[in-house]
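Working notes, beginning with the structure itself.
Left out: one protein chain. Kept in place: all the others.
Let's turn to subunit A:
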Amino acid sequence: MNNDCSDLGSQEKKAKMQVVRSHTHRASYPSNDAVSVPTIPLYRSAPSLEVKLEEFESFAIDRLRVLKGISDGLSRGKKPEEMATLVKDLWKANMRHQHASEVLNKDIISHFVLRLVYCRTEELRKWFLSMESALFRYRFRDQSAEAQRAVMEEFDLPYKAISNVEYEGVKDKLVQVARSLGQNSSTVDAIYYKVPFEEVPELVAGRKVFLNQGFAYVAMSQVVSLVATLFRSQLSKALILTNRKWISSIRENEKHRLTPIVEAMSSSYLGPDYSQPREYGEITLKDIDQVAKSSFPLCMRHLFDKLREDHHLKHGGRMQLGLFLKGVGLNLDDALAFWRAEFSKKVGLEKFEKEYAYNVRHNYGKEGKRTDYTPYSCQKIISATPGAGDQHGCPYRHFSEENLRAALSTMGVNSRAMEDVINKVRNRHYQLACTLTFEALHGMPSSGINHPNQYFSDSQKIFQQKVSSRLQLIFKPILVNCTSSPRTSNKGYGCGEANEQRRCLKGGETSMEGFFSLSSFGYRKELI
């Protein structure tokens, strides 16, 4: 509390550092100006940086893409080597900055913003913790031995490499362990750390270390496990603290500015925004039955069939299907005709026009908060809680196994693929189950389903490709171009309107209880 303030330059910053008081290092990243070793920050304390509001958001989204990519890779059961490449690629693709000097800042800022986003519930914390730890692990592995040692020092690891004398004493055992892991005795590490066994649980669990009297002998090549465990436990504690801070002050203090961003971000969907179909009128009313059969994901197919059967859907179903249809390119007139045709059979024409037509129009309108009128992502649909009489939601998640099997076989999934799908469902990998269904029905690999509209457009693409490749191979490149890049923009969470509102707030810069200093316009930083 007392020894940190002195090394801060400006008066203003003093307040911020209060939160950082428990840390001995002011900045979490090494200030090794001389050596330009690319080290990984340990995110020990919130940086005393000023952040533009836009960057607050966009940096975090970029990092989130990395974490979601990792999550996706892990849930697909990628092997460590594949994960290493994946993480490297994800990082390269998302975490660059046009100014080399800003790369580290982006890394740190994005981490701390996401901490705020993901501190708020147990479930969010768990996810964030796993993904950040995985990220850290693979980044660490990728460092040079020198940089790795720098990180270890940064962690203040109280462990020293064992002496030669001690090494000779246990060498036989160390060799034995290495051989038990399939290594040749000639390649056995020469540097070992002696560490309390509970610091390296995964090495203990795999019998990958020699244990004696409560100490594990960790080879230099295994140090990543040690460091990753430490990283994880420190982050875990930090998240709890952040959560307390969030609840006690930040949420309220920032309710007009940061809180909406933070709250929107954890549920944000990062794929392309399907609210604007590339070409309106892509499908017309007369095609709709046919494309529903060929290209709707199960959640939409189910709603569609139910609507045709009952001539009615409850609100949740109308929203889910209606926005999806808008996304696939059904124009407003066709949409009205579509809903009218069904609903009038049940409630009559008059009641439809009075009670339901407005909503259909509204879905196509621009008024109100735009986010609500964006087609729902899988994540949103899966996390829905349909009640009695509701038909919306994701069938992989919300159907009984029996009903799901029946629905899948109606779709035309064969029995072998069915077992794979059911297996994923049992492991609660609903989107993977949907992906497998897609693959089974299209006979083509899929990059993974994240959005019903993506399911639709991927499906359509395959059918068009099939047709075109039969006709003229020449046109193929053009079709490939149709793929919308998953990294087009940051739409879908922060709406322009809300931004406007935030700008209206007085005082461009606020100290977030030491969390961040934010500058909506970013003048300050540029002036300095």
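As a convention for this text, contacts are C-beta pairs under 8 Å (C-beta built on N, C-alpha and C of every residue); 3 or more make two chains touch, one makes a residue touch a chain; residues count from 1.
Here is the rule we go by: contacts and distances are computed from a predicted model.
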Task = Mind telling me which option in "LON peptidase N-terminal domain and RING finger protein 3-like", "GTPase-activating protein GYP7", "Prenyltransferase alpha-alpha toroid domain-containing protein" or "DNA primase" is what UniProt lists for the chain we can't see?
result = "DNA primase"
Message = So one chain is hidden, and I want to know which residue out of A:158, A:182 or A:443 touches that hidden chain in the complete assembly.
response = A:182
Key: Which residue of A:204, A:417 or A:444 touches the chain not shown here   = A:204
Inquiry  = In the whole complex, not just what's shown, which of A:213, A:385, A:400 or A:415 touches the removed chain?
reply    = A:213
Note = It is residues of subunit A that touch the chain not shown, namely 173, 176-177, 179-184, 197-198, 201-202, 204-207, 210-215
